[in-house]
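Just one protein chain is left out here, and the rest sit where they should.
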Amino acid sequence: MATKTNSIFGGSDIKLSRRTFTKLTALGTAATISGINSVSAYPEVSQLIADVSAAPAPGVKLVKTICSHCAVGCGVLGRVEDGVLTGLEPWTDHPVCAGGMCSKGTSIAEMVNSENRLKYPMKKVGGTWKQILWNEALDEIANKVKEIKANYGPDSVMWIGSAKVTNEECYLFRKFAAFNGTNNVDHQARICHSTTVAGMAKTWSYGAMTNSWNDMRHSKLIFFCGENAAESHPVSMQHILEAKNRGAKFIVADPRFTKSAALADQYVRFRPGTDIPLILGICHEIIKNDWHNKDFIEKRTYGFEQFKEVVDKYPPEVVADITWVPADTIRQLAYEWAHNDPACICWAMGATQHTVGTNNIRSFACLEALMGYVGKSGGGCNAFRGHDNVQGATDMCVLSHWLPAYYGLTEGSWKHWIGVWNEHAPITFEEMKAKFDEYDGKSLMHVKGLTVSRWYEGVLDASVKQPNPVKMVFVWGHSLNSISEMKRMKQALEGVEMIVGVDPHATIASSLADRDDGIIILPASTVFEKDGSVTNSARQVQWRNKLVEPWEDSKPDMWIMKELADRLGFGAHFTYDSPEDVLREINRGACVIMMRESPERLKRQQENCADFSIEDCQAKGGPCKGEYWGLPWPCWNDEHPGTPILYRNDIPISEGGNEFRPRFRAAGSTDGNPISDDGVSMLGAAYGYPEGYDQMNCDGTPGAGWKFELDCDWKEMIAQNKCPSGAGRARFRAWDLPDPVPIHREPIESPRPDLVDEYPTYDDVEDHFRVKCLYKTIQDERKNLVNEYPLILTTGRQVEHMGGGAETRSCHYLVELQPEMYAEINPAVAADIGVKHWDYVWVETKRGRCKVRAYVTERVNDKEVFMPYHWAGWFEGVSYADRYPSGCGELALGDSCNIITVDGYDRSTNMQETKACLCRVKKA
Amino acid sequence: MTTYKILNVIERCIDCGGCFAICKDQNKVPEGTARVRVVTVNEGRLGEKNVAISCMHCDNPPCVAACPVKGITKREDGIVINDKDKCIGCGYCGWACPFGAPKYPHDLPAKLKEYEGIMDKCTFCVQPFEQGVERDQKPRCALFCATKGRLGGDIAQITPLYNAMKAGNVERLQGRV
Partner (left out) sequence: MNMEIKETLETRRNFYAFLYRMYSEEPPRELADDLVNERFYFPDLTSLGEEFSEGFRVLKEFMEKCKGKAVDELHEDLIDEYTRLFIGPHRLPVQPYESWWVDGKLMGESLLKVKKVYRKAGIVKSRDYPEPEDHIAFELKFMHYLCEEGLSADNEERIAECINMQKEFLAEHLLRWVPDFCDGLHECELSDFYKGIAKLTKGFLLLEDAVLGELSEFVL
């Protein structure tokens, strides 16, 4: 270090001289005496510069990738220049979107380069955020995991995973939770389409969209029930409006007059939470008029008579009283359904997010089965899934009650996957079992874990059905303001010992809790900074190419998992040469959905995308001839073209045909003879085999072998036109559900006490995914709540924002379009409470209140209030902006509606009932 | 002879904001101003419609006639562009335009201060906001339109598309329930 010297540059009167050297001498002396001269002795960690030979060549490239927002899966070209994403170009020959994108998609470049992204791993210490190095962070996290496991057991760590990472990373995440000895792993699907999966799977075995986006072009009637595609799946409207152009009818049934309703031929407003009576009312008229498809029902379904018995109780007059829909309209809708062949039904959260969500979807499936439109081009149950890879994450089962590809938690299922994992690195069933705790005499290996919708109860409720409450939570690519009961969740976040947030942004996982310590946030790369596959709602698997290197110090999720796995003692199981290798492992083991889309075939499709027709997504020529875009699963082998329409059995399997799986077999069933609980055969008419056939082993004998045999390519059976998963019947009556046939049950908070008496909710459940779940108790308590809270609150989407909104509320263009949180209220209600458009109001429920702008519109009627859910940064009217250093918050903050939504959950899946509760509105 | 045009099939517009966002991104249009914007009429009730409003590159542009400094020209290929260096910000073109397309942005960032109050509008993606190198006529709003309802290109090519998209809809509207 320089020492103070007296050799000041010769005097005090150096003036600016034209001689450069005088200045520089002065500078030199200044540097010496100030001490600045010797500062190069300060240690430096990073090396800034490298030799140019290390770098890739410059120039502009257009790189194919898939948008990261919704499950339509639009293709787009990233314009990459010299390693920088400079913008986007349209991918005009992409079979699904033909170049089209919505405002979110067109903002991708801004999102990737956003100044709001997290750059470095950080840790909150004593109330201040400190930077830490990756190694330090990972060491600390791993040590904490080990400590929690040692002191409390592996189930005291909650792994909240993501629908926004690649398939490979989803698969590894589920595997990661398994290796950590717990089933407490879950992701957004729980709060999104878990009831879809349950509802459809329980009807006809798979719980995915049966047809595809493009296929809707061939519909004669497109029926939305709780779907607002103009805002949630904009590019899907390309196909729907094309169908309309060709003469199809487009009917929107929704509590709100949405942007989709504006484009519909007919709009039907119905009361939130009354989807089932509406659908059953339609079924009632169809059956009464003898319009149902008796042939289909007889040959391919089970339980029609019991279904009819229930439907008889929902004539239009009864339904009208429940739903707000006039009896004549119900009759007319039934007419439309019967006389527009084929018709498809489309839905999203409007139908799924209810205590009766599973039943809602069951009723949709029953309607399709009633008319025999399922399994046809233009028909089907089109579940419009949410996030870009929520289908993939669901398929990979980042879920607490399944192993990847919908294997359950039975010993057989575990052994199947352990067999696959053992091919990668040694692991036995006993070793895996030893990782799990026991509770109540059972190994928790076989017990469903906590869900994302109620994980916080695992922290707060001491009676949680596992050895100890949750003490540590990973919020890995999941926003927290899309989950209801935010006050409870805030408490839970304050109660755990450590929160680990892994995300491209510092989401509210880092700021919601009032705590000074115990939070570590890791910057994750976006999907544009790595290779990997993604599955859209139509089961089409697409490959994404890496556009640019990870932003700042962010890392891909796969890398983070491997590093943690190394420290936790099972790194070999998470060490792969490439994402392609992981996909190959998935191809190998995911037999239940037969996900055999290899990386090579996917990339070849991407290259030859122009050969695929927009009408049916099939390649009409070229190297991929005959293949369907994305090789939708089931994709039985390396020659199979994919199955674009599930359950379509008028074509051979080799061309994409498919059958209902005889999945449901009650006691008394044998191999070859699955029966219902009332002794009816569950085999149904099949292509080429009118008597049907059971699921089979590789050699064709009846058995469940198709699910477990890794080396069978099924070419022999397919050549005989046999579907390895069997040919069975769709169920009108699902005997293993609390309501075998869907019936109406009022929402937990209902505006009609009289209907609560007639159509009460479920009985309380003691153990619903490890926590107690109240139904009847709270419905009874709140039976007359409508006297205090007279309006129905429902929630939903804005086109400009996505999910929890951390990404989109960091984009200038999107924030320009939607800068503030609001609640839609009807002009009559606004007049009553004395507010004008854009005044502040309080929206209050029993849970709490939100301060938002009033958006006065006729979209909602005078009994409803609507709030979008993408907002965070305010809590009950108090801005959290001061939790961010000044000027550093997200571009747009707002109150979260999930602070006030209701504490009701679907009876089968624990899905939150965010679509119907009671509220009141006051001027603020 | 190529003539470039923009046509909106309003029956297909879902107000997704895609045209707005990609135009801003591609043409570096600053915050607070937009070259294309979706306007919704009859919001929340039957008859709700959306139109993406921008310069329509009229055949006989009123703005060209109105500009006192001859700052706006209609090119041979039909695209109407304005010279920001000539513009005096008088606003006459704004009055003349039936679509309200000309904008006079204020509150611009420091490096764009010289353009404050100067007219800016859609240039068919030929000129970004900062007058730089001329680019290809590839209107991004049309290329990226989610429903393919906004058409942009050679009028000879887009007119048949427009007609096809409108034809079905006319029947639909007549038989509307």
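First chain written, first letter: the chains are A and B, and each begins at residue 1.
Basically, a residue touches a chain if its C-beta (ideal position, glycine included) is under 8 Å from a C-beta of that chain, and two chains touch if they have at least 3 such contacts.
Everything quoted here is computed from the prediction, not taken from an experiment.
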item	value
Listed residues A:451, A:510, A:794 or A:808, member touching the removed chain	A:510
Hidden partner chain, touching residue among A:76, A:118 or A:737	A:118
Hidden partner chain, touching residue among B:28, B:45 or B:75	B:28
Touching residues (missing chain, whole complex) on chain B	28, 30, 109-112
Those residues of chain A which, in the complete complex, touch the missing chain	1-4, 8, 14-16, 18, 20-28, 30-31, 33-52, 54-55, 58, 81-86, 110, 113-116, 118-120, 122, 128-131, 506, 510, 521, 552-553, 884-890
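The rule is simple: only the chains that are shown with their structure count from here on.
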item	value
Separation of mean Cα positions, chain B and chain A [Å, integer]	36
List of chain A residues in touch with chain B within their complex	87-88, 90, 92, 97-107, 109-110, 230-231, 234-235, 237-238, 241, 244-247, 257, 259-263, 265-267, 332, 799-800, 812-814, 816-817, 857-859
Touching residues (chain side chain B, partner chain A) in the complex	11-12, 14-18, 20-22, 24-26, 31-32, 34, 43-46, 48-50, 140, 143-149, 164-165, 167-169, 171-172, 176-177
